[in-house]
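A single protein chain has been removed from this complex, and every other one stays in its place.
Up next is subunit A:
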Amino acid sequence: MSSLALRKAAPAAGTTPGTAQGPPLRRRIALVPTVTLLLGAVYTLLPVAWVVIASTKSGHELFSTFTFLPGTGFTGNLKDLDAYRGGIYWEWMGNSALYAGLGAVLSTAVSAFSGYALATYRFRGRETMFNVLLAGVLMPPVILAIPQYLLLAKADLTDSYLSVLLPQILSPYGVYLSRIYAAAAVPADVVEAGRMDGAGEWRIFTRIALPMMIPGMVTVFLFQFVAVWNNFLLPYIMLSDDERFPLTLGLYTLLEQGANTPALYTLVITGAFLAVLPLIALFLVVQRFWSLDLLSGAVKS
(Lines give C-alpha, C1' and ligand atoms only; values in the text may rest on other atoms or scores of the structure.)
Protein backbone atom coordinates (compact mmCIF):
# COMPACT_ATOMS: atom_id res chain seq x y z
CA MET A 1 0.00 0.00 0.00
CA SER A 2 2.57 2.52 1.09
CA SER A 3 5.05 1.41 -1.55
CA LEU A 4 2.42 2.04 -4.20
CA ALA A 5 1.87 5.48 -2.80
CA LEU A 6 5.60 6.13 -2.77
CA ARG A 7 5.98 5.05 -6.35
CA LYS A 8 3.30 7.48 -7.36
CA ALA A 9 4.93 10.20 -5.35
CA ALA A 10 8.16 10.11 -7.31
CA PRO A 11 6.87 11.40 -10.67
CA ALA A 12 4.63 13.91 -8.96
CA ALA A 13 7.53 15.37 -7.04
CA GLY A 14 9.78 15.33 -10.09
CA THR A 15 7.43 17.05 -12.48
CA THR A 16 8.13 20.66 -13.06
CA PRO A 17 5.16 22.94 -12.33
CA GLY A 18 2.76 23.58 -15.15
CA THR A 19 3.56 20.56 -17.25
CA ALA A 20 1.72 17.30 -17.84
CA GLN A 21 -1.26 16.80 -15.52
CA GLY A 22 -3.95 19.32 -14.77
CA PRO A 23 -4.25 20.80 -11.30
CA PRO A 24 -7.20 18.71 -9.91
CA LEU A 25 -5.59 15.42 -10.81
CA ARG A 26 -2.27 16.44 -9.35
CA ARG A 27 -3.75 17.50 -6.06
CA ARG A 28 -5.58 14.21 -5.68
CA ILE A 29 -2.45 12.21 -6.32
CA ALA A 30 -0.26 14.34 -4.09
CA LEU A 31 -2.49 14.17 -1.02
CA VAL A 32 -2.17 10.45 -0.33
CA PRO A 33 1.62 10.26 -0.69
CA THR A 34 2.14 13.43 1.30
CA VAL A 35 0.10 12.12 4.19
CA THR A 36 1.80 8.74 3.94
CA LEU A 37 5.23 10.33 3.94
CA LEU A 38 4.32 12.61 6.81
CA LEU A 39 3.10 9.64 8.83
CA GLY A 40 6.31 7.82 7.97
CA ALA A 41 8.34 10.82 9.06
CA VAL A 42 6.50 11.07 12.36
CA TYR A 43 6.90 7.34 12.90
CA THR A 44 10.66 7.48 12.42
CA LEU A 45 11.32 10.86 14.01
CA LEU A 46 9.27 10.41 17.17
CA PRO A 47 11.73 7.98 18.80
CA VAL A 48 14.58 10.32 17.87
CA ALA A 49 12.73 13.20 19.46
CA TRP A 50 12.18 11.04 22.53
CA VAL A 51 15.90 10.30 22.83
CA VAL A 52 16.80 13.96 22.37
CA ILE A 53 14.35 15.10 25.03
CA ALA A 54 15.01 12.22 27.43
CA SER A 55 18.73 12.94 27.31
CA THR A 56 18.04 16.35 28.81
CA LYS A 57 16.33 14.85 31.84
CA SER A 58 18.07 14.04 35.07
CA GLY A 59 17.53 10.62 36.62
CA HIS A 60 15.00 12.23 38.88
CA GLU A 61 12.97 13.76 36.07
CA LEU A 62 13.22 10.86 33.66
CA PHE A 63 10.18 8.92 34.79
CA SER A 64 8.27 11.56 36.66
CA THR A 65 7.85 14.46 34.23
CA PHE A 66 5.83 14.57 31.02
CA THR A 67 7.53 12.59 28.25
CA PHE A 68 8.08 15.45 25.82
CA LEU A 69 8.89 18.10 28.37
CA PRO A 70 12.61 18.90 28.23
CA GLY A 71 14.43 18.45 31.51
CA THR A 72 17.27 20.30 33.15
CA GLY A 73 19.87 17.58 33.48
CA PHE A 74 21.66 17.52 30.13
CA THR A 75 24.99 18.90 31.29
CA GLY A 76 24.80 16.75 34.40
CA ASN A 77 24.17 13.66 32.27
CA LEU A 78 27.11 14.58 30.05
CA LYS A 79 29.36 14.98 33.08
CA ASP A 80 28.23 11.65 34.52
CA LEU A 81 28.77 9.91 31.20
CA ASP A 82 32.20 11.48 30.87
CA ALA A 83 33.11 10.42 34.41
CA TYR A 84 31.78 6.88 34.13
CA ARG A 85 34.74 4.55 34.64
CA GLY A 86 37.27 7.18 33.60
CA GLY A 87 35.54 8.18 30.38
CA ILE A 88 35.33 4.73 28.85
CA TYR A 89 32.39 5.98 26.78
CA TRP A 90 34.76 8.00 24.60
CA GLU A 91 36.89 4.92 24.10
CA TRP A 92 33.81 3.08 22.87
CA MET A 93 33.01 6.01 20.59
CA GLY A 94 36.55 5.89 19.21
CA ASN A 95 36.29 2.13 18.70
CA SER A 96 32.99 2.51 16.87
CA ALA A 97 34.53 5.18 14.65
CA LEU A 98 37.47 2.88 13.91
CA TYR A 99 35.34 -0.19 13.18
CA ALA A 100 32.82 1.73 11.10
CA GLY A 101 35.20 4.18 9.42
CA LEU A 102 38.06 1.88 8.51
CA GLY A 103 35.70 -1.05 8.00
CA ALA A 104 33.51 0.90 5.60
CA VAL A 105 36.48 2.29 3.64
CA LEU A 106 38.01 -1.16 3.21
CA SER A 107 34.67 -2.72 2.45
CA THR A 108 33.92 -0.05 -0.15
CA ALA A 109 37.31 -0.61 -1.76
CA VAL A 110 36.76 -4.36 -1.96
CA SER A 111 33.23 -3.82 -3.30
CA ALA A 112 34.47 -1.36 -5.94
CA PHE A 113 37.21 -3.73 -7.15
CA SER A 114 35.04 -6.78 -7.32
CA GLY A 115 31.94 -5.00 -8.59
CA TYR A 116 33.93 -3.41 -11.40
CA ALA A 117 35.60 -6.71 -12.25
CA LEU A 118 32.31 -8.55 -12.32
CA ALA A 119 30.72 -5.89 -14.50
CA THR A 120 33.58 -5.36 -16.97
CA TYR A 121 35.40 -8.63 -17.46
CA ARG A 122 33.98 -11.80 -18.92
CA PHE A 123 35.50 -14.87 -17.36
CA ARG A 124 34.41 -18.39 -16.63
CA GLY A 125 32.42 -18.76 -13.43
CA ARG A 126 31.47 -15.10 -13.36
CA GLU A 127 27.75 -15.74 -13.14
CA THR A 128 28.22 -18.53 -10.60
CA MET A 129 30.30 -16.22 -8.47
CA PHE A 130 27.70 -13.50 -8.77
CA ASN A 131 24.90 -15.90 -7.86
CA VAL A 132 26.78 -17.02 -4.77
CA LEU A 133 27.12 -13.36 -3.85
CA LEU A 134 23.40 -12.87 -4.35
CA ALA A 135 22.77 -15.75 -1.97
CA GLY A 136 25.08 -13.93 0.44
CA VAL A 137 22.91 -10.83 0.19
CA LEU A 138 19.91 -12.87 1.28
CA MET A 139 21.80 -14.38 4.22
CA PRO A 140 21.38 -12.31 7.38
CA PRO A 141 24.85 -11.53 8.77
CA VAL A 142 23.59 -12.46 12.23
CA ILE A 143 23.67 -16.19 11.54
CA LEU A 144 27.27 -15.95 10.38
CA ALA A 145 28.59 -14.43 13.59
CA ILE A 146 29.13 -17.67 15.48
CA PRO A 147 30.80 -19.57 12.59
CA GLN A 148 32.99 -16.52 12.02
CA TYR A 149 33.93 -16.57 15.68
CA LEU A 150 34.92 -20.23 15.53
CA LEU A 151 36.92 -19.56 12.38
CA LEU A 152 38.79 -16.60 13.84
CA ALA A 153 39.38 -18.53 17.05
CA LYS A 154 41.33 -21.04 14.97
CA ALA A 155 43.53 -18.19 13.74
CA ASP A 156 43.82 -16.91 17.31
CA LEU A 157 42.37 -13.55 16.32
CA THR A 158 39.36 -13.32 18.65
CA ASP A 159 39.10 -10.43 21.09
CA SER A 160 41.12 -8.16 18.81
CA TYR A 161 40.29 -5.18 16.60
CA LEU A 162 40.86 -7.38 13.58
CA SER A 163 38.22 -9.85 14.68
CA VAL A 164 35.55 -7.20 14.23
CA LEU A 165 37.06 -5.53 11.17
CA LEU A 166 37.86 -8.58 9.04
CA PRO A 167 34.40 -10.20 8.78
CA GLN A 168 32.83 -6.90 7.81
CA ILE A 169 35.18 -6.09 4.95
CA LEU A 170 33.46 -8.36 2.49
CA SER A 171 29.92 -7.11 2.07
CA PRO A 172 27.92 -9.15 -0.48
CA TYR A 173 25.42 -6.34 -0.75
CA GLY A 174 28.19 -3.83 -1.43
CA VAL A 175 29.67 -5.99 -4.19
CA TYR A 176 26.23 -6.55 -5.67
CA LEU A 177 25.47 -2.83 -5.67
CA SER A 178 28.90 -2.01 -7.13
CA ARG A 179 28.43 -4.45 -9.96
CA ILE A 180 25.02 -3.10 -10.85
CA TYR A 181 26.32 0.42 -10.57
CA ALA A 182 29.52 -0.19 -12.51
CA ALA A 183 27.54 -1.89 -15.27
CA ALA A 184 25.28 1.15 -15.57
CA ALA A 185 27.82 3.92 -15.01
CA VAL A 186 30.91 2.69 -16.82
CA PRO A 187 30.13 2.14 -20.52
CA ALA A 188 32.10 -0.67 -22.13
CA ASP A 189 33.07 1.78 -24.90
CA VAL A 190 34.90 3.98 -22.47
CA VAL A 191 36.90 1.06 -21.11
CA GLU A 192 37.64 -0.06 -24.67
CA ALA A 193 38.76 3.43 -25.63
CA GLY A 194 41.12 3.46 -22.68
CA ARG A 195 42.64 0.20 -23.80
CA MET A 196 43.05 1.53 -27.37
CA ASP A 197 44.91 4.50 -25.99
CA GLY A 198 47.30 2.11 -24.28
CA ALA A 199 46.23 2.51 -20.67
CA GLY A 200 46.76 -0.50 -18.39
CA GLU A 201 43.81 -2.11 -16.63
CA TRP A 202 44.75 -0.58 -13.27
CA ARG A 203 44.99 2.86 -14.80
CA ILE A 204 41.63 2.45 -16.53
CA PHE A 205 40.05 1.44 -13.27
CA THR A 206 41.53 4.18 -11.09
CA ARG A 207 41.48 7.05 -13.58
CA ILE A 208 38.41 6.37 -15.69
CA ALA A 209 36.03 3.91 -14.05
CA LEU A 210 36.39 4.84 -10.40
CA PRO A 211 35.49 8.54 -10.82
CA MET A 212 32.37 7.44 -12.69
CA MET A 213 31.47 5.10 -9.88
CA ILE A 214 31.88 7.62 -7.06
CA PRO A 215 28.18 8.27 -6.29
CA GLY A 216 27.53 4.55 -6.11
CA MET A 217 30.55 3.98 -3.92
CA VAL A 218 29.40 6.71 -1.54
CA THR A 219 26.17 4.78 -1.19
CA VAL A 220 28.06 1.58 -0.46
CA PHE A 221 30.25 3.41 2.05
CA LEU A 222 27.25 4.87 3.88
CA PHE A 223 25.38 1.58 3.97
CA GLN A 224 28.40 -0.19 5.32
CA PHE A 225 29.25 2.55 7.81
CA VAL A 226 25.77 2.50 9.27
CA ALA A 227 25.70 -1.31 9.30
CA VAL A 228 28.99 -1.54 11.21
CA TRP A 229 28.14 1.34 13.52
CA ASN A 230 24.91 -0.40 14.54
CA ASN A 231 26.27 -3.94 14.54
CA PHE A 232 25.82 -5.73 17.82
CA LEU A 233 26.09 -9.48 17.58
CA LEU A 234 29.42 -9.79 15.80
CA PRO A 235 31.40 -7.63 18.25
CA TYR A 236 29.41 -9.18 21.11
CA ILE A 237 30.59 -12.66 20.22
CA MET A 238 34.12 -11.62 19.21
CA LEU A 239 35.17 -9.26 21.99
CA SER A 240 35.55 -9.88 25.68
CA ASP A 241 37.73 -6.90 26.62
CA ASP A 242 35.44 -3.93 27.11
CA GLU A 243 38.17 -1.47 26.12
CA ARG A 244 37.70 -2.72 22.57
CA PHE A 245 33.90 -2.57 22.69
CA PRO A 246 32.01 -0.41 20.18
CA LEU A 247 29.22 1.85 21.45
CA THR A 248 26.42 -0.66 20.95
CA LEU A 249 28.10 -3.16 23.22
CA GLY A 250 29.27 -0.62 25.76
CA LEU A 251 25.80 0.81 26.21
CA TYR A 252 24.43 -2.71 26.56
CA THR A 253 26.76 -3.40 29.49
CA LEU A 254 25.41 -0.27 31.15
CA LEU A 255 21.89 -1.66 30.86
CA GLU A 256 22.67 -5.20 31.99
CA GLN A 257 24.59 -4.89 35.20
CA GLY A 258 22.91 -7.71 37.08
CA ALA A 259 19.88 -7.58 39.34
CA ASN A 260 21.43 -5.77 42.27
CA THR A 261 22.54 -2.78 40.25
CA PRO A 262 19.86 -0.80 38.47
CA ALA A 263 20.29 -0.03 34.80
CA LEU A 264 21.95 3.32 34.23
CA TYR A 265 19.09 4.72 32.16
CA THR A 266 20.19 8.34 31.98
CA LEU A 267 23.70 7.39 30.93
CA VAL A 268 22.43 4.97 28.30
CA ILE A 269 19.97 7.50 26.88
CA THR A 270 22.53 10.28 26.78
CA GLY A 271 25.05 7.86 25.31
CA ALA A 272 22.57 6.76 22.64
CA PHE A 273 21.83 10.38 21.78
CA LEU A 274 25.52 11.19 21.33
CA ALA A 275 25.96 8.00 19.30
CA VAL A 276 23.46 9.18 16.71
CA LEU A 277 25.20 12.51 16.14
CA PRO A 278 28.16 11.18 14.10
CA LEU A 279 25.74 9.36 11.81
CA ILE A 280 23.69 12.48 11.22
CA ALA A 281 26.85 14.51 10.61
CA LEU A 282 28.12 11.91 8.17
CA PHE A 283 24.90 11.93 6.18
CA LEU A 284 24.90 15.72 6.00
CA VAL A 285 28.50 15.84 4.81
CA VAL A 286 28.25 13.05 2.30
CA GLN A 287 24.88 14.10 0.94
CA ARG A 288 26.35 16.29 -1.79
CA PHE A 289 28.13 13.33 -3.36
CA TRP A 290 25.05 11.33 -2.98
CA SER A 291 22.47 13.68 -4.42
CA LEU A 292 23.82 12.97 -7.91
CA ASP A 293 21.38 10.23 -8.50
CA LEU A 294 22.38 6.75 -9.46
CA LEU A 295 22.14 7.36 -13.21
CA SER A 296 23.73 10.79 -13.58
CA GLY A 297 27.23 9.31 -13.88
CA ALA A 298 26.25 7.33 -16.95
CA VAL A 299 24.48 10.22 -18.62
CA LYS A 300 27.46 12.52 -18.23
CA SER A 301 29.93 10.19 -19.84
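Assorted remarks:
As a convention for this text, a contact is a pair of C-beta atoms (placed from the backbone, for glycine too) under 8 Å apart; a residue touches a chain by one contact, two chains touch by 3 or more; residues count from 1.
Everything below uses one rule, namely that contacts and distances are computed from a predicted model.
Only one of "Sugar ABC transporter substrate-binding protein", "Menaquinol:cytochrome c reductase iron-sulfur subunit", "ATP synthase epsilon chain" or "Carrier domain-containing protein" fits the UniProt record of the hidden chain, and that name is "Sugar ABC transporter substrate-binding protein". If you put the hidden chain back, the residue from A:T75, A:T206, A:Q257 or A:Q287 that touches it is A:Q257. Residues of subunit A that touch the chain left out of view are 59-60, 62-64, 146, 149-150, 153-154, 158, 236-237, 240-242, 249, 252-253, 255-263, 265.
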